[in-house]
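All remarks here apply to the structure that follows.
A protein chain is absent from this complex, but the other protein chains hold their places.
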Amino acid sequence: MGFLKRRLPLLLCVGTGIVFFLQYYVPHPLSQRLLSEASTWVAIVGAFAVLLGLASVLKTHVGRLASVRAGWGYSLVLLMAMAGMTVLGTSCRFQDADPVSGRVTGLGWAYTYVLSPLNATVFATLGFYVASAAVRTFRLKSLEAGLLMATALILVFGRVPLAEALWSRLTTHYDPRQAASIPHSLNSVTEWIVGVPTLAAQRGILFGVALGSLVTALKVILGLDRPYLGMGDKGKD
Amino acid sequence: MGRRRIFLLLALVMWLPMVHPFRFPGLSVTSSVQALHDRIENLPSGANILVSFDFNPGTKAELEPQARAILRHAFKRRLTVLVLGLWPDGWGMTQRIVRDCAATAKLPVKEGRDFILLGSQLGDLNVSLGLGQDIAAVFPRDARGIPLADIPPLRHIRTLKDMHLIVSLGAGEPGPVTWVMFAGDRYRIPMAAGTTSGNVSALQPYVQGGQLLGLVSGMKGAAEYEMLTKEDGSATRGMDSLTLGAFLLIGLVLLANVNDWRKGRS
Partner (left out) sequence: MPKPPVRVLRLAVLLLLAAPLSAVLADPAPPELDDLWAGDSPWDDGGVIAVRWHNRQTDPFDRFWRAEITQIALPDGQGRMQPLENGPMSWLRPQRMATDFEAQTTPFLHEYRGYPFWCWPPVPDPHRDTHYLRMDLLTLFPPRQEQEEVALQRKEIDRLKSSGSPHEQVRSAEQELVRKEEALILARARVRAGRYRVQMKYQDAGMGKLEPTGAAMEVSATPDLFNPCRANNLLFSLLLMALILVSVASARRRKPFLKTLPALEAIPEAVRRAAALGRPLLCLVRTDSFLTLPTFASLSTLGEVSARASEAGARMTVPHIDPLVMAAAEELTARPGDNVFVTGEQFAFTAAVTGTMAREKPASCLYLGSYGAESLILAETGAASGAFQVAATDSVDQMPFLVTACDHVLIGEELFAASAALSGDPAGAGTLRAQDLGKALLAGFLLCGAVVATGAALSPEPWSRWMARLMDLAGAF
């Protein structure tokens, strides 16, 4: 049993890892076909995983409804919405518009007038949270905090046309002998901040992420980290 | 100031320009947007461009104005526009946007002649790799169910390599980065992107590296594009709200700092 529960999964993982590691360096059509077949298998397994998710949702919310626990009202709304969309979808074969007449189906209506506005609404609340986070965070408590605040102010102003107009007016009234050293466009300052120091920092972080990803992948391929073996021995050597 | 008051004030300030437009001056065009505009402007009539809608309704507030501005420009230049999406949950919205742009275009624009809605596929890099081999293998029929072989412009368009430009509008994965890596770099097709203002920094390396010839960023980028094409679209109208919201934000930050300073003194 030890072989089936521990050794076999390890061999499968290491073997598959090595095969697909080498696949990248082999241009032969069989190699490309192997990759596309594996991708198809992954997509199929992923599709079946939706059933797992559905089972989890039903278990959680039907359970809450049955035992009338706190929040049972929300669970009722969720289950009704889920059932409603399923009925709408199956009744029109999951098409949002009739391919022949172009008439919007029930699913299309629910998508356009329920799902889309709800998604857009939650995304829109991000603007409010940005405001409250900015007011909370941008305080002159230290040099670093001051630098953060100054950069943020310049970047916010740089995205706003009126600020651009005001900046141009201010800079054209400056001493012309020193004008060459002052950027006449706030856009150029914003672009410089985004394009030079920010990008430099991002590239450094991306290097680290890439290396960390590479090491994580190699750990799994080499069998040093075995999360697929579960909690038993924490899946590690 | 309490969080709720901030939210209320912000909502009020951003709603005001929708009732009474101010048309604040000062919008200037960035080089990235200018580059994309110039590329489309200089394409010959009948050239083929692919526009990939890689977003869902959650991010349409910033990306839909960009999509409309670019599509209107492409229709005005009489380009052949192929439209597809890598996010299936955004496909319904995509069809509505494209058909609405076609219906409101100044010159007559016909589906199947000036633009083709190919469809949506979840498969990210496999889609772009497959399109590089044979478009009809990935999308055998268009959104109306007509086989691609029966659509006249597509008789001469077989693979991605027949595209003169690819524009990817998106803010996540799959999205512009997928297209850059598996289409732009692989097949050396000119590429541009549109994204939300929060995601711009993620695409800057590709602009600097020359892999993206242009980048439209958020609603401001869409407004810049509308200015170049001399259209008065939703992005231009939205800039007023954005302007007032930004000034309010700065004002609140400064007020909070002044308050802290006074508390510190007392």
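Just so it is clear, A and B label the chains in written order, and each chain counts residues from 1 on its own.
One rule holds for everything that comes next: a residue touches a chain if its C-beta (ideal position, glycine included) is under 8 Å from a C-beta of that chain, and two chains touch if they have at least 3 such contacts.
Note that the coordinates shown come from a computational prediction; the quantities given were computed from them, not determined experimentally.
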Sole residue of A:11, A:44, A:147 or A:206 that reaches the chain not shown, by the stated touch rule: A:206
Among B:112, B:153 or B:198, the residue in touch with the chain that has been omitted: B:198
From A:44, A:196 or A:214, residue that would touch the chain that is not displayed: A:214
Chain B, residues in touch with the chain not shown (by the definition above): 3, 56, 58-59, 89, 140-141, 145, 147, 149-150, 158-159, 171-173, 196, 198-199, 201-202
Residues belonging to chain A that touch the chain removed from view: 21, 24-29, 31-32, 42, 45-46, 49-54, 56-57, 60, 70-71, 74, 100, 115, 118-119, 122-123, 125-126, 129-130, 132-134, 136-137, 202, 205-209, 211-220, 222, 224-225, 227-228, 230-231, 234-237
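Definition applied: only the chains that are shown with their structure count from here on.
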Whole-Å gap between the CA centroids of chain A and chain B: 18
Parts of chain B lying in touch with chain A, wherever the complex brings them together: 1, 3, 6-7, 10-11, 14, 24-28, 30-31, 56-61, 92-93, 95-96, 122-123, 126, 144-145, 197, 200-202, 204-205, 208, 218, 220, 223, 239, 242-243, 245-250, 252-253, 256-257, 260-261
Complex contacts: residues of chain A adjacent to chain B: 36, 39, 43, 96-97, 99, 108, 111-112, 115-117, 119-120, 122-124, 127-128, 130-132, 134-135, 138-140, 149, 153, 156-157, 159-166, 168, 185, 187, 191, 194-195, 198-199, 202-203, 206
